[in-house]
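The structure under discussion is supplied below as structure tokens; questions concerning it will follow.
Shown here: the complex without one of its protein chains, the others still in place.
As written, the chain order gives the labels A, B, C, D and E, with residue 1 at the start of each chain.
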Amino acid sequence: MTDTSQPISRFPVADPADLPGDLAERYADVQERSGFLPNVFGALAWRPAEARAFFTMHDALMDKDTPGLSTGERELIVVATSAANSCAYCVVAHGAIARIRMRDPLLADLVAVDWRKAPLDDRQHAILDVAVRLSTDPAAVTPADLDRLRAHGLTEDDVWDVGAITAFFALSNRLAHFAAIPPNPEFHLLGRLPR
Amino acid sequence: MTDTSQPISRFPVADPADLPGDLAERYADVQERSGFLPNVFGALAWRPAEARAFFTMHDALMDKDTPGLSTGERELIVVATSAANSCAYCVVAHGAIARIRMRDPLLADLVAVDWRKAPLDDRQHAILDVAVRLSTDPAAVTPADLDRLRAHGLTEDDVWDVGAITAFFALSNRLAHFAAIPPNPEFHLLGRLPR
Amino acid sequence: MTDTSQPISRFPVADPADLPGDLAERYADVQERSGFLPNVFGALAWRPAEARAFFTMHDALMDKDTPGLSTGERELIVVATSAANSCAYCVVAHGAIARIRMRDPLLADLVAVDWRKAPLDDRQHAILDVAVRLSTDPAAVTPADLDRLRAHGLTEDDVWDVGAITAFFALSNRLAHFAAIPPNPEFHLLGRLPR
Amino acid sequence: MTDTSQPISRFPVADPADLPGDLAERYADVQERSGFLPNVFGALAWRPAEARAFFTMHDALMDKDTPGLSTGERELIVVATSAANSCAYCVVAHGAIARIRMRDPLLADLVAVDWRKAPLDDRQHAILDVAVRLSTDPAAVTPADLDRLRAHGLTEDDVWDVGAITAFFALSNRLAHFAAIPPNPEFHLLGRLPR
Amino acid sequence: MTDTSQPISRFPVADPADLPGDLAERYADVQERSGFLPNVFGALAWRPAEARAFFTMHDALMDKDTPGLSTGERELIVVATSAANSCAYCVVAHGAIARIRMRDPLLADLVAVDWRKAPLDDRQHAILDVAVRLSTDPAAVTPADLDRLRAHGLTEDDVWDVGAITAFFALSNRLAHFAAIPPNPEFHLLGRLPR
Partner (left out) sequence: MTDTSQPISRFPVADPADLPGDLAERYADVQERSGFLPNVFGALAWRPAEARAFFTMHDALMDKDTPGLSTGERELIVVATSAANSCAYCVVAHGAIARIRMRDPLLADLVAVDWRKAPLDDRQHAILDVAVRLSTDPAAVTPADLDRLRAHGLTEDDVWDVGAITAFFALSNRLAHFAAIPPNPEFHLLGRLPR
């Protein structure tokens, strides 16, 4: 059996109880909604200023639902680009959220291994194509890539979000690798069973 | 919801009922044991001679349990090297078998994304290190790699099996990509829940 | 002559005058200190929440001067990793800041092209080695990499900062590529002449 | 002079005389037709079940001559993809067979180094393009690649064979690397001189 | 401050006074025109025959000004391809010459980091595209690449020069890396200030 008692970071882990008020509230909220505290929260607690900026930027990008880029599709960007970076925390945690937000128990697993053959529509395929290119070879993204997203109906805000989500998880993946943050065991099963 | 009615191959799919006797028996057997026919069986049915050789070689390598290389560890080699090749069929199908054979609902997911940080012991880590190198940069494997496996207690047969399993799934991953064989939906959940 | 009238972003550019108060103040401050508004400020203005988080995280990581990681060395991390990502904005802008903070008109140019042969001491070399690996192959960073930094006298906070600065500019480089933000012409000459 | 007494495998080498009857016959047959026993036969002899499956699959794919994919062209797929994998055994051995089957003493050498500039017709060029992509970046093969082969007159069986030959030698190259099987000296000169 | 007293080569450095007459004259000439002896001259002095051939080939390719390929554009080829090879000597030295010959203090810095987004016209962009491909993946250059240059008005001689300059600096970059030749400090500031 996988040992689930391994540390959640290579760095000191602060007690969430010692967090400044606004962060303490945010941590309590996510703990209550999820039933557990995702490890990235625990690992960032010793750096309150960065944690605050990190979760603010995360929420500004991920908690939006637009016709051009749904909340579930935002999670698929995270899954595909984090897989390209071999980031287990992000693939497993956001794979779970993608399953829930897309109400699809299978798609995130397929996107994680080979987004190119995953059963996506053309708009979704173009989104992941641009996102993965930006993640792995950022200098290769061209104006034509952005125009292709616009042609699929993404607004300027949606197109920016494709890039900004990818960029944010380029940061997130590297923090998770550097600190060796493991995914919480709970994430593996979330969203796989009918409710 | 993921459309599970997509075709199982880009090539003609033969009716298993038309298979030669020995293969028909093998197909019926796997269908009965699994409760469904894994798509790689369906996709290979139109080529009985290759199918027979394929499954014979598979079983000769995978259905062995030795102190140096357990059946579950053989599946982890498949998961790690197939992930390096972005093969959704093999990662999802053999991830399921790995969960069952290791009696561990989490480890295969972690190996699939980042085997280097997965909670493995030193012997398992060395096995996957050599296997992934053989898969992705075969000319870079050295005699020292084989000696490292021997130092961890693998027999000559076990060491060969590390290489041969990796080699066999280099074939298998490419067939699955070329024919675009999707994993059966059943694989995603197998081995995740306590029995 | 290089046309310096090219747009500063592929996305809408907001008038800084319309920014919320705290951001307006920050923008006015950087404009006054620099004598010009760096284009990344202009390009982010249409997204105030992200801009606020972005500059907060930036300052938390970059405006610290510790015995293990000086402000100038933090800029060298930016130059080396941004060069690995071919990000002209970050290499040119942070090359200028590195020249000023290191009081060295040459080193940033050398780090930008080939950090491995740049005239660095062993501690600086180890820092850039780990940072560039995290930037380009994040799964390859090992606990030994972090221990090497500790052996050079970096505190836990310093080691984290090496990773977090690298991670933050993995984000920043990708935003700059996606929006095609050019460096302000002023940056090219800053710090090259004795004052 | 190259020392031709080096071992033919890093693993135990069985005496072909001890092989089961059907394999003994196959080995005797190839020895008689070639005038020597190709080292891959020797190296696989200690694993009769795998050897049987290996040579069965090999013959099913390589000993076919169709208008869309001649026996010589099948050998060129082996040469090009084995060169991409730096497999000396397969490049030298199958280069010899390609020279004989194509009745061309030069082409295999050119395909081995740079198939893209080798003097091939458009159909042959398309075949090697798809085969090398499947060998080196299998997730990048698209339905359009298969359609391109069909447009050049390959049947469904021929297209499958392009993929299956490539996949089989992905296995074969890795076994030859792992066991360090050298090409028999005889292969170097075969097919170079007019008969 | 960068230590500018580091050696100019990992190999013996000959006294230019001991050079054969024709080379001594050439060295004196470049020293007089530049105000300093570029380090590549110093590093090559111990090998007069190679030095003579090296500088002869250099001048034959670089000191030509044609409508299809100006002297400044030739320097940009050097900057872009040398940056792809991480060669600090060539990027810094030829960046300076490019600034002077293009009468542009900014462009070389931008080409050095990301030629794809540098403010170039279509002809210049095509030239660098082909040059960088030849430098980094020479087998991938196709007849269509050469035709594209011809369509932009380059003569046969100009097209050859694009390839030959790229090839010559593939040599030059590797010599500079192997001998660890640092750029002279003077190069960093040349061409940055209005005269």
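Criterion: a residue touches a chain if its C-beta (ideal position, glycine included) is under 8 Å from a C-beta of that chain, and two chains touch if they have at least 3 such contacts.
The model shown is predicted, which means the values in this text are computed figures rather than measured ones.
When the omitted chain is restored, the residue from E:19, E:175 or E:190 that touches it is E:175.
Residues 10-12, 47, 49-50, 52-54, 56-57, 60-61, 85-87, 134-135, 138-139, 141, 143, 146, 156, 159-160, 163-164, 166-168, 170-175, 177-180 of chain E touch the missing chain (whole complex, contact as defined above). Listed for chain D, the residues touching the missing chain in the whole complex are 1-4, 6, 83, 86-88, 91-92, 103-107, 109-110, 112-114, 116-119, 177, 180, 182-183, 185, 188-189, 192-193.
Rule of thumb we're sticking to: only the chains that are shown with their structure count from here on.
Looking at chain C and chain E, the chains that touch each of them are A.
Of the two interfaces, A-E and A-C, the higher number of touching C-beta pairs belongs to A-C. Using the average of C-alpha coordinates as each chain's centre, C ends up farthest from chain D. For the self-contact between chain A and chain B, the two sides draw on mostly identical residue numbers; the shared fraction is above half. Distance from the chain A centre to the chain C centre is 24 Å, each centre being the mean of its Cα atoms.
The mean-CA centres of chain A and chain D are about 44 angstrom from one another, to the nearest whole unit. Note: centroid distance chain C to chain D, computed from Cα atoms, is 51 Å. Multi-chain contact residues of chain C (touching two or more other chains) are listed as 86-87, 139, 177, 180.
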